[in-house]
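Here is the structure we will look at, set down as structure tokens.
In this view, the complex is presented without one of its protein chains, the others remaining in place.
Here is subunit A:
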Amino acid sequence: MPGRVLVGVKRVIDYAVKIRVKPDNSGVVTDGVKHSMNPFCEIAVEEAVKLKEKKLIKEVVAVSCGPQQSQETIRTALAMGADRGIHVEVSGKDYENLGPLQVSKILAALAKKEEAQLIILGKQAIDDDCNQTGQMTAALLDWPQGTFASEVSLEENQIKVVREIDGGLETIRINTPAVLTADLRLNTPRYATLPNIMKAKKKKIANVKPADLGVDLTSRLEVLRVDEPPQREAGMKVETVEDLVGKLKDAGKV
């Protein structure tokens, strides 16, 4: 039975906020913008806490990589039921370049250090939509992975995972230790209520630097430019098929 679960939580711009590109096209405006926990990370935390409540695992550790404000995200995870938190401090230019490769290196290092037997992550973050961290972490640790999980059941030394795939649902059985990534229908996350937020203030959040874990943060990618999507142009209605073909020919499409 897995004892310790690591849950990754990411602080992202809230999904309802209208994103604005910086005037110098180097990125999006984040200063003062409302942020919250990535919705898939909320589902991951909920799953971990549910497993603890069923007494199938012993401890839930919430991890976040980012600047000072990431601690708020960890606090929310603690309020949902995580036992303690680890804040891996990454700020400034390093934070701007932080991507799935570096985060998975960090998580792999932490999993070894904390002797975790299970890592649960959201399937992707809503800001970069990478969908890579879970898979890369599993590869670095040489652990099996159960991604896009919509149902998770812990058995003797294995985990049965029902995965959401293009054709429908796929059920697999993997050995522990393993990495799982949560999809939308896995569960409905609980609210972080005020009494729990108050109690969460007493739970510990450890502060760690990537260098302490021996992780190199240099990025293999360089963002050249960020642009808004092009304005949608008005459509056109045509009366007959001949008109349609004519217009397509004019536009050089046929």
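We adopt the following convention: a contact is a pair of C-beta atoms (placed from the backbone, for glycine too) under 8 Å apart; a residue touches a chain by one contact, two chains touch by 3 or more; residues count from 1.
Definition applied: contacts and distances are computed from a predicted model.
Remark: of the listed names "ER membrane protein complex subunit 1", "Methionine aminotransferase-like", "Auxin-responsive protein" or "Electron transfer flavoprotein-ubiquinone oxidoreductase", the one matching the undisplayed chain in UniProt is "Electron transfer flavoprotein-ubiquinone oxidoreductase". Residues of subunit A that touch the chain left out of the display are 14-18, 20, 23, 31-34, 36, 188-191, 193-195, 197-198.
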